[in-house]
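Here is the structure we will look at, set down as C-alpha cells.
The complex appears here without one of its protein chains, the remainder shown in place.
Up next, chain A:
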Amino acid sequence: MAMRKKKKGSSLLLIIVAMLMVLTSACSSNPKSGISLKNKQLSIALQSDATTLLANTDVNSATDVQIRNIYDPLIKRDAKTGEFKPWLATKWKSVNPNTWEFSLRKGVKFQNGQPFNAEAVKGSVDYILDKANKSAYLSRWAAIKEVKVVNDYTVQIITSTPYPTFLHRIADDLLVMEPDYLKKVGLKKAAVAPIGTGPYKLKEWKRNQYLNLTANNQYWAGKPKVKKVEFRYIPEFSSRMASFLNGEIDLFDNVPVDSVKQVKESSTGKIEQVKSARVDYLALNTFSNGPMKNQKVRQAINYAVDVPSLLRTQLNGYGVQITGSLAKNNQDYVATKGYTYDSKKAISLLKEAGYDPQKMTLTLDTPTGRYPMDKQVSQAIAAQLGKIGIKVNVHVNEWGAHLAKITQHRAGDMFFLGWGPSYEGQTTIQNLFTKNAPYSGFYDPKVESAINKAIPLFKESERKKAFGKVEQMLVDKAAWVPLWQQENIYAVNNSLNFTPRTDETLQIFDMSWK
C-alpha cells in the first residue's frame, strides 16, 4: 500500500514537471515565427468553409469565392462595372433566340495537362443538368435543352425557350471542370481534389480550418503574382478582426461599418470599398392579413421612413440610397421618382386609409448579422415609425428562421431583406414580384403581367424600357421601402494591392504584393 502511494505521488510530480517543461519551452520559442512568411503567403479570412470543391454544385458564396481561383469561367465580369469580359470564351453571339454560340480560347490546359475544349464546356453544363449530381444551380439552368459541340473550339448552347439573360448565368454560375477527370476519379474524390484551368492549384484542404492554394505557373493568362494563398475559416468577427490587426490575416470582407475606423487607424491595414450590386429593403408584407394590403398604408410607411437619416446614423454613410427596385449598376436600372421623408403626409395618408397611427401596432422581422447593421436599421425604422405613433414590435430572427418565415408567408407586417448581387433586372424583379416569389412580400397581377411582357424581349434597350416601366409601377404602388445599395467593405493589409469587385468575388490573380 505504501509503495503504491509513493508511486502515485511521484507520477503526479512527473506530470507537473512535464507540464512546466512544455510551458517554458513554449514561451521561449520565437512567437513571431509564424508571421514572418507574410510576404509570400496571402491569408484571407472567411466566415465559413466551402462545402465542396466541385464547381457548379453549391450556391453558397463561401464556396464560390474560393473555387473561382481554381476554375475559370467562360465570361468574367469587370471589377468595377460588372460588364462582360472574354475569358475562356473569346467571343459569343446569339445565333437565334434559342441558341447561343461561344468561341473558345485555344491553348488552354487544365491543371492535369488535359486540353480545355468544347467537350469540357459540354461536360460542365451536362453536370449541372444531371439530376443525380444534385446541383443547386439546376433550377436556373432548367431551360437548357442541349449543348452542341460544333468543333473543338466552338460550342452551342440551345435553350428550350428564348433566354435573353443567359449570358449572366454563364458569367455568374458556370465554371469549367475537367469532365474526363470527373469520370475517372468520381465525384467524391473530385470534390476534395479539384482540377480546373484556373490560376491556382489546390495544395491542401483541411475541413473547417483552411484551404491552401499554390500558383499555377502554367496559367494561360500569365503567372500569378501571389504565389501562395491560404483561406482561413474564422467564424467569429472579433477573432477575424484580431487576426487582421495581428497581421496573421491580410484580407477579409464584410467589415461592419462600426469597425471601419479601427481598421483605418491601425498600423496594419486599410479599408477598400466598392458599391455592391446588392440592394437592401424593407418589405411591406401583403401576404399577411394586415394593413399592408392597403396601398395608402404602404405609401404612408414610405413617407415615414427617413432613409437618408438611416444611412447616415446607422450605416455611417456606407451605402447609396435607392428609390426603385434595382441597384444603380444594374443594366436595367432607371431613375424612379420615389418618396421623400414627410411624416405629416404619412399621418394623413393613414387617416385616409382609415387607420389611427396612435392605435396601430405592426411587427417587423429582421435577421441579425446577415446584412450590414440589419438589426440596428430595423430598430431605427421602428423608432422612426414610433415618431408618428405606430408601435412596432421588432422580431430578431436567426437567418434560417428568418428565411423560413418569409418563404412560408409567416413573416410579420414588414421584414428586412437584401437581394443580389444582380446585374440585370429580371433576376431581381421576376424573383421578387411575381406570384410564387415570397421575398418582397408584394404581389399585384398587373405588375406581374408587365413583368411577363419584359422577360422575353431580346433587345437590351427594349428590355430596359419594359423593366423601367415595372420599376416605376412598383414605386407608385409602394411595393416596398427601397433602402440602399450596399457598400462592400474590405479590410486589406497595407502591402497588398487589391481592388474590390462589385460581384463580391475574391480574384487573387488580380492581386499582388507591393
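The working rule: contacts are C-beta pairs under 8 Å (C-beta built on N, C-alpha and C of every residue); 3 or more make two chains touch, one makes a residue touch a chain; residues count from 1.
By definition in this document, contacts and distances are computed from a predicted model.
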Check your understanding: What does the UniProt entry say the missing chain is called, choosing from "Anti-sigma factor RsiW", "Heme exporter protein C", "Cytochrome ubiquinol oxidase subunit I" or "ABC transporter permease"?
Key -> "ABC transporter permease"
Exercise for review: Using the touch definition up top, pick the residue from A:138, A:185 or A:396 that touches the left-out chain.
Suggested key: A:138
Review point. From the list A:427, A:472, A:488 or A:507, which touches the chain that is not on show?
Key: A:427
**Study point:** Option touching the unshown chain, where A:90, A:151, A:209 or A:494 are the choices
**Key:** A:209
Study note, to complete from the structure: Contacting the left-out chain: of A:90, A:239 or A:273, that is A:239
Revision key, fill the gap. Residue positions on chain A contacting the omitted chain are 9, 15-16, 19, 26, 29, 31-32, 34-35, 48-49, 51-52, 59, 134, 136-140, 142, 191, 206-210, 232-236, 238-239, 242-243, 245-246, 248, 398-401, 403-404, 407-408, 419, 427, 431, 436-437, 439
